[in-house]
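Up next, chain A:
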Amino acid sequence: MGKILMKGNEAIGEAAVRAGCLSYFAYPITPQSEVSEYLARRMPEVGGVFLQGESEVAVSYMIFGAVGCGARAFTTSSSPGISLMSEGISYIAGAELPAVFINIQRGGPGLGGILPSQGDYFQSTKGGGHGDYHLMVMAPAGVQEAVEMVMMAFPLAEKYRNPVMILGDGLIGQMMEPITFPDHLRTEPPNKDEWASNGMDTRKSSKPNLVKSLFLDPKELNAHNLLLKAKYERMKKEDVRYEPYNIDSDYQILIVSYGTMSRVCKTAIDNMKEDGMEVGMIRPQTLFPFPEAAIHDAASKAGCRVVVSIEMSVGQMVEDVERCVRGKCPVEWYGKCGGEVPTPEEIAGAVRSLLEKNAGSFGAKY
Partner candidate 1 sequence: MGRIFRKPEVMTDEPTHYCPGCTHGLIHRLVAEVIDELGIRGRTVGIAPVGCAVFIYNYISVDFQESAHGRAPAMATGIKRVRPDLIVFTYQGDGDLASIGIAEIIHAANRGEKFTTIFVNNAVYGMTGGQMAPTTMPGQRTTTSPFGRKVEEVGMPIKIAELLSTIETPGYITRQTVIKPKYIVQAKKAIKKAFKYQMEGRCFSLVEVVSICPTNWGLTPVEAVKWAEETMLSYYKLGDCKTPDSHKGV
Partner candidate 2 sequence: MDCMTYKFSIDVDRCKGCGLCVSVCPKKVLEISDKVNKKGYFPVRQAHPEDCNFCGACYLMCPDVAISITETAEDDREQE
């Protein structure tokens, strides 16, 4: 199949259909409403379910119900909507259900704005809802990667029986890019008869299945949370994804950046290279599990004097970067968070001034 030009939000909807996900529940919110508009037409064509819920709260439980009986289901929303869904997401994580959530982020807090942002990093990677849980969080840097990640998200959610969040932003949702769709996903959610409330007749069993998140016995709840923790540890071993960029060069400064922001950083890095200045970058593709070792190793490379986390938020990922660098060299933050995306020139300027500021840093070799 050749390349087609598609808007990010529509491509995300199509990717889900091609991942065999035939149920979609959502509530309109800018800047992701085109996913709903696309699927309102597309789902009937493929015999799927499209339903506009009465609120994001309700939508998160429609997803719970659908996934809980063994179907593939997903929803899309944007930051304030994800806040409302966070209650349901916590229940879904607690009940170990393989749902997919897509957040086309906009600025916050509160109503914030409708332009691109990365302000929901904490919300996505650290919880968002109540209780001890994590989502697997994937961050695409363009429409093609968004499509690929949507198609990977369903099998990954099913592998771990854990919700997967795709953390995009308004730019990815709104821009058009030429894309190639991967082959249709032909698998079914595996082992669903073991846990799904899909009706005893469906699975030819006389034993009822119960999908729940309540464990009143403290020992049981502790054991349940340890089981969840073991899944998160397994994700860290098996499903960390990241892209190194210009990492073999003799860089003195290492950028960590993801999503839309990382694309601008790449341009800045290329421009600086032309000017004779080497800058390395690690681009996390999974924000949870976070590429801890890759960042640590890249920051530990001889000659690296400073690491900068460049984000469209007021310094959220930088806390994880600091954790990974573990004092090997200073960690700085640069970014914008009002909806404007920093330009390559602004990034280059920031990189130069941060290097100057940290000129005294001996970096990792000491």
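How these were chosen: all candidates are chains of the complex that A comes from, given by their letters.
Here is the rule we go by: a contact is a pair of C-beta atoms (placed from the backbone, for glycine too) under 8 Å apart; a residue touches a chain by one contact, two chains touch by 3 or more; residues count from 1.
All values reported here derive from a predicted model rather than from experimental measurement.
Looking at 1 or 2, the chain of this complex that touches chain A is the one numbered 1. Those residues of chain A that touch candidate 1 in the shared complex are 22-23, 25, 49, 51, 53-55, 57-69, 71, 73, 87-88, 91, 95, 197-202, 208-214.
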